[in-house]
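Every protein chain but one is kept in place in this view of the complex.
Every chain is named by a letter (A and B) in the order it is written, and numbering of its residues begins at 1.
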């Protein structure tokens, strides 16, 4: 149903229910005139679809869909389950989730449901079926978005109620016996052993921190709930809306569930890209205020690109293609693209002139087939009145609109992203790492982004892929923070190295067992023979305390050293408690960097990339290169002109140049 | 009953129940000897008035009142409802309020009641009647204070219990139909539409922020409860204590209710003036640590003066006179005046030598007829032992006492404050602004005080008046942050401008509708034709990010630009996303300042004041002028001598000079 296109396409998120019906035809015409070809509808419209229990009202939505259809716009329809209406919640308050303080979270905003609630599951299926029956085969409808931004606002887990009730049975299914569970969690530690499944509760309001293995399984359990919740919707949509795509709009740096699990079964992933709010609100721990100020009007290129590369690969396809092949709007998309200030960060700056175009071009270069702006017109009511749109409150075009109007889409051909480097990512490692970071300045995202950013500063394209992905064919694989290691994962990595891939690991790699304990033989557990070393010491560094490393480097926040068993040290610590011990080690094609130093990471990666024949370029601060479909996108993210390879790059701008 | 005086009078807050009965006569005599003529009594004495349910004990209070009467002191009696006793609370725990985390707030300090509690309302009327019957016509009693510091400690709203139960009915009275409510709140936004009044709860513990319209109505509802609670007491006092004044002691920068509503029905307003604690604890967001340190021993003159000017005008009279005319202790008062360190701020410095006299003089110059020090003797028990008094714990005179003793009251004639400039204030705007500040460094108070302080630095007297006040006769009206605009308000402003008044508005003026949405035609809604412009862009600026403005100015924290429709730009932005767009606009006698820059605000105001024939003076840092009854109070709030117009002003001092 969706026509193929040879270049990037655009859309917007529109909410006909928020404006008088007489605006619909006008908006649809304006969207077409602006060059938009997609529109997302009905995301939060449950109370209008079903104003009272079982009483559906489709008339308004029929008219709205027709209005867009009449202008040739292709509609992405939504299941409205992110916003169950008041009548449902007040009739079934047991749907409400619990927060991490053990309090019931009330109706009055959005996402006020527990994924485990049997009642809510039933209503989710019912409303999905109803909307799918109505619009599943409508000629304007080309695809579906499930719910909205799973886990946003800390809703990935509910710490009581339905989730608490369901947890023991999930554990029983997993472990079979309490002995197995007690052993896996190490519950003997503080006499935390259970003698009845019903004794087990969510890891909340404990006197001091809960057992990290308890946390890990609660996160897995909660993630499975989201996966199953969505799978029920997807099954209904597949049945009632054949030939349409089904996707979800994922969040920035969201850690509330295992995205690899939840994305499975979708056609492609989309995500919601708010570069300025991302830097202000979602930036990894340790991001300096100076960086936040310098990039306040554009966001940081690597934070944004990381999410693009993550969601391009979240379904596992090598270059992120969905089920219908290249050249179709089949993914990934940016489902919601900032086109002016957001409203939800502590500060919400106006984007720089050119930023909306730069973001759009970057999205394309990192694999997006469609970029859909949020939102068509700024809302005049409720929680998001301070958020911008392509039209202002007064329906006047904003600067964002003007930048979109000036875009030449023909310069953005669709096609593969030619990454020869993979960066490994793993939600279970993220959960364990952040449950016990051991250094207030470190986190999984901080460590992962440091390696990603080093690669990007060298002009390298990166696939972010699952730590369990097939790695064959990659010249270099980087594992910044894969702290949980399974024997299978270790074997897969060893196979890749055996096949000629070069592997670079960050600190804390393979520190943990699958149940969240440490390997009894110590880091690197089952990866030890590949690495040719064991952990010797780790050092958690407060700001101001650093560990010097040979070659003039200095580790901040984290440093670890190794006992060599075959590997060789390429860098050693100088002075301090790790004096003379290995900081970076090499064992054949495997390198481990134990010292957290951005300069060191970059230099080691440059060396490995050069060995592997992956070309690198030393890019100036704020300049980035991305490649797609045989062309190169050169980007200047700074507010100043930059001289680069004989060109002058204008502030906040891009150029598409031939050749990769 | 209250004799008229031609000059300022003094009093103190005394608690005979806190000391042995043998001290009462001594204290009364000492107070008379110090020159005090008023004493406030029995503020928190419920458990002594009624030790057990229905069992009154007046003997002690009779004796105490007689002791003060014998020395000629005039008594302000209190309704003791800020402190319901344990027997009442434990018998009726449903009186207890809920905090914003949904928790019941327990007995054990003060203000532990929900204004909506029917049981508490009944007991409030009962104890008011009992105390009024006993003392309403006592010759020593000249007036009444209701309760104490409404809304202090976040008690302006209860988020559960009785308030939660009463809210739906208040809404039903206001809206009539749920359709009207859903429309007014924009509940369609996230399917927040209600289909039954009983579904509606306080805006608390929602998953993410609640609807600002929901917040706005909850704040209005809560404010109405306080208004009605007090009105019941006032009616009883009017009945049983004829000829006496009734007032309330309001708080510093309190936003817990609409003071214009609650003050109505009182004879005049009083407030509790703690300059050092105010700066440390209540200063608007964005007040620098350097300012807090520089004025740590005096408080900031403009923060204090703002509250004086606010409460002088809160009853609506042009120069704050109460019902009995000028020259009487009829208001406003300072009911509690700091005379030494407070105990409730993070730091509680000793006032500078001279500060108590300076505060007293300033209070007079801004309209106070009576200044009553808190408290006579420092408490030797319970929560406020660290708070100072005119006497120390040991009954020795403190520095505050000595400064009061040295005051020459004859230099402080009562009479009108001759303000020709009005600054507009509005609690609904405050609530909406702070519900969605959009910039962590901005707030309603910060923006309002910035304009107020600019006026004061120019030597200008200011009436702070309701945004709906009669503005006729003012040369200049300043509306720093009136973000909620009604058609009636817009018309009133237009009438004033038509009548020759000059109007200066700050950013975000007229951004919101009465229900808290934004105007569909955009800012300035119904004020647009008066302003001759619409909003173009707003820019929320993190510290370190600024927007340059022509003339060498630089906007911090907030900048907005306009699309001209008749107005002309007097200043434009230079560079950045607002480049070339209007920053300050002028349309006839109306000026709008979109850029938050203290220097720009001051310079624009100076120009408008000069046009309007209001004289201005460029005062040095920390020097202020205030005028009353034909004389001028020159104040030096700094710790250094200041040369000014040929005089040397001693550190922390004042001079009263003839002429206004």
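In the analysis below, contacts are C-beta pairs under 8 Å (C-beta built on N, C-alpha and C of every residue); 3 or more make two chains touch, one makes a residue touch a chain.
Everything numeric here is computed off the predicted structure, so don't read it as measured data.
Q: For the chain left out of this view, which of A:7, A:534 or A:574 touches it?
A: Once the missing chain is taken into account, the touching residue is A:534.
Q: Determine which one of A:30, A:439 or A:638 touches the chain that has been left out.
A: A:439
Q: In the full complex, which of B:104, B:119 or B:440 touches the chain missing from this view?
A: Only one of B:104, B:119 or B:440 touches the chain omitted from view, namely B:104.
Q: Touching the hidden chain in the complete assembly: which of A:10, A:166 or A:204 does that?
A: If we include the chain that is not displayed, A:204 is the one touching it.
Q: Which positions on chain B touch the chain that was left off?
A: 17-18, 44-48, 51-52, 80, 82-87, 89-90, 97, 99, 103-112, 152-153, 155, 280, 289-290, 292-293, 296-297, 341, 343, 346-353, 378-386, 392-394, 396, 398-399
Q: Which residue numbers on chain A touch the omitted chain?
A: Chain A touches the chain not shown through residues 101-102, 185-196, 198-199, 201, 203-214, 436, 438-441, 517-523, 534-535, 537-545, 563, 576-579.
Methods note: only the chains that are shown with their structure count from here on.
Q: Determine the centre-to-centre distance between chain A and chain B, using the mean Cα coordinates as centres, and give it in whole Å.
A: Whole-Å distance between the two chain centres: 47.
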